[in-house]
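Of the protein chains in this complex, all but one are displayed in their positions.
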Amino acid sequence: MPRTAKKNPVDNIFSLVTAAASFSIILLIIGILYVLVSESSLAIGKFGIWKFLSSTDWDPVKESFGALTNVYGTAFTTLLSLVIAIPVAIGIAIFVTEISPNFLKGPIGAAIELLAAIPSIIYGMWGLFTLSPIMSNHIEPFLKKIFGAVPLVGILFQGTPMGIDILTASVILSIMIIPFTASISRDSFNLTPSVVKESAYAIGATRWEVIKNVVIPYSKLGVFGGIVLSLGRALGETMAVAFVLGNNHRITTSLFDAAATITVTLANEFAEADTDIYLSSLFYLALVLFVMSFITLAIAKFFLLRAEKKYSR
Amino acid sequence: MKMFLKLAMALALVFSFAHAEAAEMLNGAGASFPYPVYSSWAYDYNKVTGVQLNYQSIGSGGGIKQISARTVAFGASDAPLTPEQLEKNRLLQFPAVMGGVVPVVTIPGVKAGGLKLDSNAVCSIYLGELKYWDDNRIKSLNPKVNLPHSEINVVHRSDGSGTTAIFTNYLSGVCPAWKNKVGAGTSVKWPVGIGGKGNEGVANYTKRTPNSIGYVEFAYAEQNKLAYTLLKNPAGNFVEPNFKTFEDAAATANFDPKKHFDLWLVNAPGKHAWPIAGATFILLAKEKTDSNKKVVKFFDWAFNNGDKKAKELVYVPLPKTLKDKIRAYWKANGI
Partner (left out) sequence: MTREQIRKTEGFIALALSTLAAFMGLFWLVFILGDVLVHGIKALKLSLFLNDPAPPGVEGGGLRNAFVGQLLITVCATLIGVPVGVLGGTFLAEYARGRGIARIISILSDIMVSVPSIVIGTFIYAVLVRPIGHFNGWAGAVALSIIMIPVVLRTTEDMLSLVPWTLREAAFALGAPYYKVITQVVYRGAATGILTGILLSIARVAGETAPLLFTSFNNSFFSLDMKQPVASLTVTIFQYAMGPYDNWHAQAWAAAFVITVFILLLTITGRLIIRWRYK
């Protein structure tokens, strides 16, 4: 900041105002943490930390609450959505950077980013009205027929396919998070110096070999950051999943079963928790989610910063 | 840019204080059970008096919570609170209308009233022990019905629900296994099934999932053309859910204003009584006399003018004697 000879009073005020505005971010984070902790103090006092996180109880009648079913559901759906989304997203990035003709690069890239702009409630509605019947009438019975009897893998495909289950929810989530990994991967791929690629071509590598052995390893940090960012977004998704998840507080192994995630439990039960301990447990869940996503997003940011540093050398 | 900002800020200021419509608003929230009839009454009341009674259907659990936190003017719950619970939160309670909870099924070929069930069957289905539609326990009650060998898809509530309370109270009353394993309440630990939000959600899921069973307030079954089942009542008869059988169930009810009308109507003894009937209650914050007067004015109007609408939607309006008891209760509590 330039040191001017005269200290202008308006300047001081303006700098203070802008400083306050930017500090609002810090205040917000501290505020949210403080409120969440103080609201969950009742539940923390009653259940402790380890017991809450490892208990599968979610019993409003007996006033016993545990986070495990919700955390399990959140983890299951997010990880499954990542498994589906990552190959597709990287495939898209490869296509846009290496295969597509130049005039198509912009429009296709923009189209994929539009997927991120669609509000999550639209995804949810579409999932309930359009995707869920397709899943329950065609795709899920098909999967059950093929994999149901296979040992080990078959556990994932038990039960009646209703369309309102973990699989449908994960598919919708995966569509939503594709754009994040895809655009960051595309940007990282583009930053690979042509010199390195050209050297590989010079010794006779095929296009795919250059991608596999040069571009992807070079962009590892960026791609990984994109993946973790997608994970962070998927953790916090509520509306896209609320319509088709089925809201059953259970630990389940089948993709065709209903489950519960932290976000959907909050959406469904927050306005109705009638006892203090119930509400406090919900705040406790919100706290767990906040901490989980904050850490995940921080890790993502860490990788993206490292990538930035590396590529701008 | 600056001009635009100033203009926008001025507009926002105007809007936030504008009571342009100057319409009075009363906020209520709670049970989805009576949502069709309350919203109907509110619509008509608004035409007559201009007062906007904004009722949000968020489940009885939500209604109880919101009124206890005083975030609404009145709460609505199908599960009556005991006098102790009312004292604890300093609330008043009175019934507004009665109705019935009915099991609904979506089975290919089965029409409304086409399937007979008894308490044993319903209990076992919801416990997860009875898994297939063509199980003998159901087949023996319905020899002429073509039941498929499909798994039963169970639908229940995901939110805190008075409808659930009525339903689980019924199950606890007729089924010791249910009473021990799960119990009754607005929100229970369901052994099986998927959870829908509100009566609306259960109706929605049941409608779009084949071979499913759910439980909803009768108006929802009617309005969404869902196939309700017949049930065997304690008197041993298979009864159909309709105005007569609901009325029969309510006929033996003795609501006591001294106990704040706390009463369950399940498993009523009448010969043609529907076994899963219930009243739905309004909760008021004791100390908010002004707002209570306005709420009570609405319900007084509904007691005088809303019976026809209620019957159209297959709810049972309260008998005149009960209405008078309620009016006396209001007076006795300073409203």
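By written order: A and B. Residues from 1 in each chain.
Operating definition for what follows: a residue touches a chain if its C-beta (ideal position, glycine included) is under 8 Å from a C-beta of that chain, and two chains touch if they have at least 3 such contacts.
If you're wondering where the values come from, they're calculated on a predicted model, not measured in any experiment.
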For this session: Can you work out which residue in B:93, B:161 or B:204 touches the chain that's missing from view?
Result: B:204
Seminar exercise, completed: Where A:117, A:152 or A:195 are the choices, the one touching the absent chain is A:117
Problem set entry | Residue among A:63, A:209 or A:276 that touches the chain left out of view | A:209
For this session: Check the options A:41, A:54 or A:130 and report the residue that touches the missing chain.
Result: A:130
Seminar exercise, completed: Note that chain B touches the chain not displayed via residues 1, 8-9, 11-12, 15-16, 18-21, 23, 25, 27, 35-36, 39-40, 42-43, 46, 52, 54-56, 69-72, 196-198, 200-201, 203-204, 207, 220, 223-224, 313
Exercise. Can you list where chain A touches the absent chain?
Worked result: 1-2, 4, 6, 8, 10-11, 14-15, 17-19, 21-26, 28-29, 31-32, 35-36, 39, 87-92, 94-96, 98-100, 108, 110-115, 117-126, 128-130, 175, 178, 182, 206-209, 211-212, 229, 232-233, 235-239, 242-243, 263, 266-267, 270-271, 282-283, 286, 289-290, 293-294, 297-298, 301, 305
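By definition in this document, only the chains that are shown with their structure count from here on.
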Exercise. Using the average of all C-alpha atoms in each chain as its centre, how far is it in Å between chain A and chain B?
Worked result: 37
For this session: Using the touch rule from the top, collect the residues of chain A that touch chain B in their complex.
Result: 57-62, 132-133, 136, 159-160, 162-164, 246-249, 258, 268-269, 271-274, 279
Exercise. Across the complex, what residues on chain B touch chain A?
Worked result: 29, 58-59, 61-66, 68, 150-151, 153, 158-160, 183-190, 193-197, 205, 208-209, 211-212
